[in-house]
Each structure stands twice: as structure tokens, then as C-alpha cells.
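Some notes on the structure that comes next.
A single protein chain has been omitted from the complex, and every remaining protein chain is retained in its original position.
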Amino acid sequence: MFKSIVGRILSMVLVLWVIITVTFVLMHAIPGGPFTAEKALPEAVMKNIEARYRLNDPLPKQYVDYWANLLKGDLGPSFKYESRTVNEIIAEGFPVSAELGLIAVSFSVLIGIPAGMAGALYQNRWPDHLVMLLATVGISVPSFILATVLIYIFALWLQLLPAAMWGSPEYVILPALALAGMPTAFIARLTRSSMLEVLAQDYIRTARAKGIAPFKILWLHALKNALLPVVTYLGPMIAAIFTGSFVIESIFAIPGLGRHFVTSIYNRDYTVILGITVFYSALLVVMNFLVDLAYLWLDPRIKMDGEDQH
Amino acid sequence: MSRSRSVTALVVILLLLLASLAASGCGSKSGPKYLRFSVGAEPETLDPRKSTGIPESTVQAQLFEGLTTLDATNKPLPAMAERWEISPDGLRYKFFLRPGVKWSNGDPVTAYDFEYAWKTTLSPEFGAKYAYQLFYVKNGEAYNKGLTTADQVGVKALDDRTLEVVLEKPTAYFLSLTSFHTLYPVPRRIVEANPKWAAEPKTLIGNGPFKITNWVHNSRIELVKNDQYWDAAKVKMPKLDFILTESGSTEIAMFDNNQIDMGDNAPPAEYPRLKKEGRLQISPYLGTYFFSFNVEKAPLDNVKVRQALSLAIDRQSIITNVVKGEQRVALAWVPPGLADATPNSDFRSVGGDYFKDGNIETAKKLLAEAGYPDGKGLPAIELIYNTHDVHKAIAEALQEMWRKNLGVDVRLANQEWKVFINTRSKGAYQIARHGWIGDYADPMTFLDMFETGSGNNDSQYKNPRYDTLIRLAKSTVNPEIRMKAMHEAERLLMDDAVLAPLYFYTRVTLVKPNVKGYQRSVLGHVYFKEAYVE
Partner (left out) sequence: MDFTPLKPTADMMQKQTRPHLGFRQDAWLRLKKNRAALGGLSIILFISILAVFGPLLSPYSYSDQTLANANQPPSTAHWFGTDNLGRDLATRVCYGARISLSIGVVASLINLGIGVIYGGISGYFGGRIDSVMMRIVDILYGIPLLLYVILLMVVLKPGLLNVFIALGLVYWLRMARIVRAQVLGLKELEFVLAARVLGASPQRLIFGHLLPNSLGPIIVTLTLSIPEAIFIEAFLSFIGLGVSAPMASWGVLASEGVVTLRSYPFQLLWPAVAISLTMLGFNFLGDGLRDALDPRMRR
């Protein structure tokens, strides 16, 4: 077990290295740089700026320098936001995105899983039809449309909630709902379908035949197994949602990390692109690791890499 | 039994959610007695020496003040400088600072602060993007290129209250430039002690009507009245909130939800409704929206094709139906609002229009003369625009007009912003969407971009006669000679149909009727010095 965990961690570091390298190459390959502007800068001015940010160094040197700083935990200065560092940008934006993300994920899980269970339990009866209808609409409506409709209803029409900005709890409700909509619908459908799969398995049939109450079967036996695909989905989804949704944070003017992720690419703010990619990818590989660990708990029969199979 | 329990639990959770939703509604709907202004995206920096964008300079215009300031008609007025002397050759300026002007921390504002600000902006190590706004100053460019030292630069504090400036060439609009943010002073003592002074509200010391108290990145910047300001008696507003959002839909939602009182970026679809409600202000804005023809790419290397395309556009219809901001039809290049040679005359009125809007007859004739009667034989032309719903709608409207009116097949391609800028400035296009906003209040800010080899000459226009005229206008302060040369240059540009002007910009502002006293400059800035909320 210990050996396999060490191996996994090494492979995660390798993954990060590849991601950083490919991102580095890609971002320098696309046209335009951080100081490309509508009003062209005179050549001399451009040269001074590039010298100041060491952008005139050959790319391999920039790459090596980046790694040297990264290993010290320094993600560098932003090219776009004068005198702000990438570390500061992440430190300011991540807590906001994570708070919003945590609420949205909790909502999706707490509503999605029970709704899916209800659907499976009442298969082809009205609760099932209701849940599935809502879920189908839910997955066809992306967050930006849901957000706009929610703002329209709750902020502009009923005047109950603020239309945007961040602060006290009432600011969280609309963006959290908008963010949670599609994942909730998906989790509900996923839970229902894998629950039905599990319910059809022999061991559940046996339990049923023994006369154990259906809900008890669902809760004790079926749920754990049925959660496999849900947990699989949650891993990368948590990494993505905790580092912020660009769409939701822009629509609601929320000072999170998601707004930086996409705009840094539009701005060609190289250090911010890399910094957030590193941060997100680290979170992602850790989440996927946890997901794999969760498999072992959810279904003890599953064996992981490192432990030989046959 | 247990089944219904789980269903009940679900219902309870949903009810709780709804209840918390209803309970958290925000109370009163009447706005506060201070102004909440949606200024645009997060500022790159608030250091006036380094910033380049409109949101930045709008915030800075409240925090700082230059030697001069512009009135509503772009005339320079005394600000930090109470008066000035200009040498007869127009090369030497002496500015006398107002007595008792102070920074917001109580320190005196001195001529040395100006000298320090300008010289650091120009220094090569500082790497300021707008360093070129100071190339008018003698040896400014040479210093920025590292060819000479700071003490050779033509700006010098003679004492605490006297600043002497020597220019490279006579520059007629220099007093208008001194109101620009790149030429603001910075508090030398503070800046030398802390190079990151502008990042923190505590150390961001200014000399304007307001001072900063809080900055939540990507969210809001809060300002309060600066009691140390020399003209503080005129400042009525206790507090100013700048809201930071790059989304127009967010802005309009916040406006309708009474979270902001004023904003500059609402989507055009909402203009008619807001106008009906009396909550829309339209003011002139020094800029021209146009389509740039690449004069080196066939078939646009044929002047008649370019003229035909420009003439076949129904500009008024695009303004009325698509952009909706009461923009003025542009039948020339330089927008209105700039002084001509004689007092109270306008460069645009003097120059007049160069052609007729939607002149389809002539357009067809020209296209036939070019060898493409009814567009026959003309290969498809590609028009590029950068991603934005308004640019897209305009491009689609043009495409349809050219197809209907001339039988010309135009293909549209949108590009991500920096890719677009790159394609356009390399000249790797046929027709490109473009917009130009003036940097200072003189026609030259529009005309010198078409000089041969200019970094902004995306049309790849090369005309020695044009270059001569621009050089002539730049070499003198004599208004008659300058204006005559610039009118002639503009005529060349129009006759050669280097571009198809569409409209002269306006600033469309969402504003509640109880917001009063703010001042708009045609350069896009807004001054809240004397503003108040009723």
C-alpha cells in the first residue's frame, strides 16, 4: 500500500510537469503577447517593458527560471496587474471561489443524490417522472442562462436578492444556485441510473427476497455501490468548481479565481496563466487520487494500481 | 414508511431553502447620498505613470490632478498650476504652482514631484507603456531609448513652485496634454520609500478631490472626499464607490436593482427602454468607428473598389437600428469636438463631409469602372472583427448591405482580441473592424496614425504627400498652417478611401436622474469633483 501511494505521488508530480510544460509551450505559441495593445507601443518602449519582465530572454531560459521560482513557491509577478503577484491573486481569489464552490457542490450532492434515489425507488411512477423531467431541463440549461433567468426573477422582478457583487450571505444564493443547477441534475440522473443497475444485481435481489425493506436495502447496500460514478464525476468537478467558474463570477461580479483563469489567457498574462493552471492541476490530481481511494472504500472488491491483479 | 420519510426530508430541505431565500431579501430601495459608479474592468494599476486604460484614468481623475484640467469644450484651465508662461518659439513652458497645494497626507505638492514623476515615467528601467506620451519633452525619447541621461530631459523644477519644461518641437496642444494622467505628479517621498505605493490604499497618496480608502480587487474601489484638496470647498460628495465589472449585462442588472447609480457599459438592446425611462445620458466622445481597408491586398488595392464599398453603406440605418446611441454619421475621418484655427470653430464643421451616406448609384458606377459590374468577377472578400456582439451585428449588417447593394460577396470571420490585433497590425487581412479614440484634443491624434511606417497604420497606407503634410503640421504652432495641412491630409485619406468611416462615437451613460454636477470630457473621462446625488 505504502509503495503504491509513493508511486502515485511521483506520477502526480510527473503529470504536473507535463501540464506546465505543454501550457508553457502553448501560451507562447498563440499570437499576441501581454503587451499587445490596440494602440501599438513604439518599439523602444516595448523593448524596455520586455526587459523589465525578462520577456526578452530566450524561451528555454524563461522556462528554467520559471521552474526555479516555482520550486521556491514563487509564481511570479502578474504582467497585467502592476505590482501584484500571482501568489497574491490566488490567495485573494481562491477563498471566494472555494466558498461559492463548496456551497454549490454541497447543494448538488444533498439535492442530487436523494432526488436520484427517489427516482430509482419510484421507478416509472410520478416522483421518478418529476425528478427526471426537472433533471432533463436542468442539464439542457447551462449556468449562464440559468444565472440570467435567476437574476431576472429574484433580483429584477421580485427585488428579493442583489443582482451581483459579493459580501453578506444574500449575495451567495443566486450564484450558488446557478452554479449548482447542472451538476445537481446530472448527479440526480447518475444516481438514479446506477442505483437501478445496482438494484438489478443478484445480491440486492437476494436481500429483497429475504424481505428486507426496500429503503433499507437502498441505504445499506445499494447506495455505496451506486455512488461510484457520482464520486468519479465529483473529483474533477470539485477541482474545477473550487477554482471558480469564469461565467458565474463574471455575471455576478464575484472577485474569485475563475475570472482570472480565462481573462489571463485573453490578456496573455503568462505568469497568471501558468500559476492558476498549476494550482488547478494540483487540486485536480489530488482530487482524482482521493476519488481512487474512495473507490476502495465504496467497493472493497476494487483493486488499485501497484497491487498486482492476476 | 421509510420511503415517505425520505421524501418528507427532501421536501423540508427545499422549503428551508426557499424560506432562507425569502428571508434574506434586501430592504429599502432608495439609493444612498453618495455615488456608486460602474467604471469597467479591474484597473491594471492606479499609478498614473503606468496605466493606459479608461477605467484606470477615470479613477485616477478623482485621485490626482495635473498642471491643467480641461473644461467641457476641451480648453485647458489652471489646476495645480495657477498660471504659466510660454516662450515665443513655443518651446519653453514655465508653470507656476498654486500656493498651498497639498497631497492627501498633508505634504506640499511641489514642482519636484512633477519632475520626478515625468522622469521616472521616461526612464528605460521603469518600462512604462505610456512613456511615449512624454516624448514631446526634449530628450524624452532619447532618454527612454537609453541614449542619454535623466538630467538631459527637458523638465526641471526651478524651485518648489516653478516647473520649467522644454519641448522637442513646438506642440500646439501641450497644455491639453498636461491634463493627461501620464503627466500627473506623484508624491516623490512616498514613492521613493515604497515602489509598490500604488497597490495599497494606505500608501496611494494623491492630490485630487478624493482619496482612496479601500480596494477589493475585481469588486470595488472606495473613495472619500479629500479635505486637503485645494478646491475642497467645491467638492460636495462625501463618498464615491467604483464598482468593477467588465460585463455590460451585469451593469444593467445592478442598475435596475438599485445597486449602482451610474455606468458606462450597458448593452445597446437596453438603450430604447432606458431612454424612455429618462435614465440615459448621451454625450459626445472623441472617436471614430470605421472599417480599415488593407490597401495592399487585392481587390482592395483598387481605390474604386474601396470607394464603392464605403459609399454603399447605409450608416444612418446602422446607427438607428444596431448601435442605437445617437452616434453621428461619419462621412469623414476626424470626429467633431476639436478646435480649428479660428476661435470657436470646429475642425469637422470647417472640413465638412467628404461624401454622401448610402450613395448606392455612385457606388455601383465605381464598382463597374473597377471592372466588376454588379460585383461580377469580384472574388469573395473577408472581413474580420473581434468578438463582441455589437461588432458582430454591425459586420452582419454591412455584409448584407454590400450583398444587396453591390452584389459583393463578403465573408465574416471573428477572432479573439489579441489574435485579432496581431492579424490586423501585421496587415494579414482584407477588411478589418477598427475604432480609434483620441488621446488628446487635437486632430493630430487621428491623423498621424496613417503616416508611412506608423505602428498604427494597419491599412498599410503609403503616401509621401500625406507624410509631408503631417510633418508640416507637426513642425509649427501656427494654427492656420497646421489646420490647413491637416484638412488637406484628411482629404487625401478620404479620396484614397483608405478606410470606410461608420460613425462618430458617443458616450452612452446609464444615470439616475438624481445624479447631478458631474463633468464629461470628450476624451472619455468623467470628473466627479462637483458631482452630487440629490
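Think of it as A and B in the order they're written, each chain with its own count starting at 1.
Following the convention adopted for this analysis, a residue touches a chain if its C-beta (ideal position, glycine included) is under 8 Å from a C-beta of that chain, and two chains touch if they have at least 3 such contacts.
Here the structure is a predicted model, which means the values were calculated and not measured.
Engineer: Of the residues B:Asp389, B:Glu480 or B:Asp495, which one touches the chain left out of the display?
Structural biologist: B:Asp389
Engineer: Contact with the hidden chain only, please: which chain A residues?
Structural biologist: That gives, for chain A, the contact residues 7-8, 11-12, 14-16, 18-19, 22-23, 26-27, 29-31, 132-133, 136-137, 139-142, 144-145, 148-149, 152, 156, 182, 186, 189-190, 193-194, 196-197, 200-202, 225, 228-229, 231-233, 235-236, 261-262, 265, 273, 277, 280-281, 284-285, 288, 295, 299, 301-306, 308-310.
Engineer: Footprint of the hidden chain on chain B, which residues?
Structural biologist: 249, 252, 256, 267, 269-270, 272-273, 317-318, 320-322, 387, 389, 392-393, 395-397, 399-400, 411-416, 419
FYI, only the chains that are shown with their structure count from here on.
Engineer: Between chain A and chain B, what's the gap in Å when you average each chain's C-alpha atoms?
Structural biologist: One centre to the other, that is 37 Å.
Engineer: Could you pull out which chain B residues touch chain A in their complex?
Structural biologist: Per the stated touch rule, the residues are 1-3, 5-7, 9-10, 13-14, 20-22, 24-26, 29, 42, 44-45, 47, 50-52, 124-129, 131-132, 135, 141, 144-145, 195-196, 198-199, 216-220, 243-247, 249-250, 253-254, 256-257, 259, 416-419, 421-423, 425, 439, 455-456.
Engineer: Quick check on the complex: what are the chain A residues that touch chain B?
Structural biologist: Residue positions touching the partner: 30-33, 35-45, 48-49, 51-53, 80-84, 89, 92-93, 110-111, 114-115, 117-118, 121, 127, 148, 151, 154-156, 158-166, 169-170, 173, 213-216, 250-256, 259-260, 263, 266-268.
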